[in-house]
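A single protein chain has been omitted from the complex, and every remaining protein chain is retained in its original position.
Labels run A, B and C following the written order; every chain starts at residue 1.
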Amino acid sequence: MTSTLAPRTRHHWVITLVCVDQPGIVHAVSGAIVRASGNITESQQFTSADTGRFFMRLQVECPAPREELEAELAPVVERYAMESVIDVVGRPVRTLVLASTAGNCVNDLLFRQRGGQLPIEVPLVLSNHGTLRDLVGFYGVPFESLPITDAASKAAFEARVVEAIEEEDIELVVLARYMQILSPELCEVLEGRAINIHHSFLPGFKGASPYKQAHARGVKLIGATAHFVTGDLDEGPIIEQNVVRVDHSRTPAELVSIGQDEESRTLTQAVTWFAEHRVLQDGARTIIFR
Amino acid sequence: MTSTLAPRTRHHWVITLVCVDQPGIVHAVSGAIVRASGNITESQQFTSADTGRFFMRLQVECPAPREELEAELAPVVERYAMESVIDVVGRPVRTLVLASTAGNCVNDLLFRQRGGQLPIEVPLVLSNHGTLRDLVGFYGVPFESLPITDAASKAAFEARVVEAIEEEDIELVVLARYMQILSPELCEVLEGRAINIHHSFLPGFKGASPYKQAHARGVKLIGATAHFVTGDLDEGPIIEQNVVRVDHSRTPAELVSIGQDEESRTLTQAVTWFAEHRVLQDGARTIIFR
Amino acid sequence: MTSTLAPRTRHHWVITLVCVDQPGIVHAVSGAIVRASGNITESQQFTSADTGRFFMRLQVECPAPREELEAELAPVVERYAMESVIDVVGRPVRTLVLASTAGNCVNDLLFRQRGGQLPIEVPLVLSNHGTLRDLVGFYGVPFESLPITDAASKAAFEARVVEAIEEEDIELVVLARYMQILSPELCEVLEGRAINIHHSFLPGFKGASPYKQAHARGVKLIGATAHFVTGDLDEGPIIEQNVVRVDHSRTPAELVSIGQDEESRTLTQAVTWFAEHRVLQDGARTIIFR
Partner (left out) sequence: MTSTLAPRTRHHWVITLVCVDQPGIVHAVSGAIVRASGNITESQQFTSADTGRFFMRLQVECPAPREELEAELAPVVERYAMESVIDVVGRPVRTLVLASTAGNCVNDLLFRQRGGQLPIEVPLVLSNHGTLRDLVGFYGVPFESLPITDAASKAAFEARVVEAIEEEDIELVVLARYMQILSPELCEVLEGRAINIHHSFLPGFKGASPYKQAHARGVKLIGATAHFVTGDLDEGPIIEQNVVRVDHSRTPAELVSIGQDEESRTLTQAVTWFAEHRVLQDGARTIIFR
């Protein structure tokens, strides 16, 4: 316990903890927080019946400095072999945005980021086209375009992604309608820290021109799914989904436009939850502590 | 034009017309209705860019008897080679319900039918189990169960379906969680007049235990699709779809329960629209004049 | 700590705790559960910034008998001056249903109760009309009707409500489209344990014939609100709300029918959460631990 006569700022921490479930975890964690004079302002937990793992997310107000809170938690983390994260509530997550030509998702992300509703900072938008240069520039965000025309230029693009991640201390990569398939190597590098968005239909459609297929089947709902990038294309753990109602009078082009709106709001929601440490992975599933 | 001194009852007709699109159709149809002294109270039309077909649904109040209205429309129907239907608004459609053991869809259909919200009459519920006898009996609806244990008993069940359709002048067959796969022969007999309900997910899941698969992927939306029965299992033209939001805490059993609610309300909606002549087929799509 | 060689059944408990917020509560509660050898399977908590109160709901699997768990929790409950409830997960809550003539809400409640989806038991449906006698009887539930025609018969009806609550150990009273205004005295008796349902519109409409008013203003959404009964008519703490989209073509009668569907599903949801101890009151608000 530190002792000081100087007034101490109260910090607001977010803590996530994941381990094998067993009795006593909550008691051990809450004891550490009591010892650090912390007050729990938000707490959610879940035990997965599938994997037997225990997930916890806490927000804690605490007069103690970070080291002290970490020191109190360390024995608990060790005893239960926890994966643990401690972060400052609201700290902007350093985010690299990949895009192609469509501006809807990029605009939604940057507008909300600037408005203070989305706790990310974007040191770079990287695109295989120049289309979005002005839009991105308006928000004061650096923009680079590297055309992809063949295997070599694609490898160069992906090398730039990896380089930017290192140079800019990137914590999250957002594929905001980036229309290239990532190489398996890059998928592996990004696992657990890259979010993709794609359209979704009931029922699903495989292959090219899904909106045309959806139109041809006369679907009544179209939607979007935001998911983690994995090597298995479009099959990563789902973070968020939305749908909207359509009817027979919609042309394929209108379905695309309606779908884009769902894509941007679904992606922005997923990124918000990720940046707030509300998304935890449990095998092929996500736990979302909304 | 008939002439009579007796006061004439006003009839309320629903008319559906389908033909190859060309200029002048609306003018020709509305002329026939004017000549029958009819007043259009509801009118919807749609031209399919996919098939070039024109679809129209009208509700017409008319002092003339049916023959007169038909006589006025006949030359128009002939000139444009229309498929046409004329029916009384609100006439209950004779409906055969097939079921197995789950009662949710059957209860919803019969409760609303009895409450006057669903314009069908149900002369028979036919099931391969006896489970729903009391429920169906409560609504005063005849119930038969014919167990299906092998190919022969399945053929007998389907023969009874065909027989009941004829005996009871059935216009619509509703598969209300009837858990057997229909034979191709029966699918063909029922084409265009049988509605099935099944669960739906984003993304779709093939194979057994779809709710378990949906749970394993951590889907955030589950839903239901009502569609016409065709030979292509679960791939007939879609009539209605709904989804509901779920989260990671739901067990597979809870997903099933939530999904059942969506199934019953989606099926009831589809049956209502069919009974009101609001569902027209355009190839693999449906036109829904809500 | 009990000691016994006999195998002990594992119990599944739901616990709710409410007190003034202060550091250390979670640690104290979890300590008691650890001492009773309990395992927390579900846990939610919330601190109200409005009232400074702390709310917690736990589900705990525990080999110990109820007395032991209570004995471990008692000092914590006392120290923090907690309101506490300990109950068996899934125990049916004894529920009195009040109705008038509309059957939609009653049917939905009883159908789900019978199907095992709604943990209530209904020893009596009490109505000021006889209309629903057959429907209620079908579910094997006792039904009484007591006509209300004047102040005296209304007082008699309410006296029967109070009597039934005592005779039948009623824990929850559900106003399932019971169309009489409760007396202030009965409201007081029922406070915190009676749920009402009423239609809701954007914007709200005061006075008679709200659906006609909603139609006249051309509202695009109609809905329903389930709330606790208080002396302030239709102004009790809100438990659940739903809306559905409508358009200009709907007649007032159709709006009523659509609104009734929202009413029944909203009421059933609110009753389910109440029966699962998921609804806690915080002044004029509810905390819903979904």
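FYI, contacts are C-beta pairs under 8 Å (C-beta built on N, C-alpha and C of every residue); 3 or more make two chains touch, one makes a residue touch a chain.
Keep in mind it's a predicted model, so treat the numbers as computed, not measured.
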Practice problem: For the chain that's not shown, point to the residue among B:14, B:33, B:97 or B:172 touching it. | Solution: B:33
Self-check item: Contact set of chain A toward the excluded chain (per top definition)
Solution: 42, 103-104, 107, 111, 115, 117, 138, 249, 257
Self-check item: chain C, residues in touch with the chain not shown (by the definition above)
Solution: 46, 49-50, 200-204, 215-221, 223, 225, 234, 237-243, 247-249, 251, 282-288, 290
Practice problem: Considering the whole complex rather than only what is displayed, give the residues of chain B touching the chain that is not shown. | Solution: 23-24, 26-27, 30-31, 33-34, 37-41, 43-45, 47
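Please note the rule applied: only the chains that are shown with their structure count from here on.
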Exercise. Would you mind working out whether chain B and chain C touch using mostly the same residue numbers, over half shared, or mostly different ones?
Key: same
Practice problem: Can you figure out the chain closest to the middle, judged by Cα centres? | Solution: C
Practice problem: Could you please state the distance in Å, as a whole number, between where the Cα atoms of chain A are centred and where those of chain B are centred? | Solution: 42
Self-check item: In chain C, residues with contacts to at least two other chains
Solution: 42
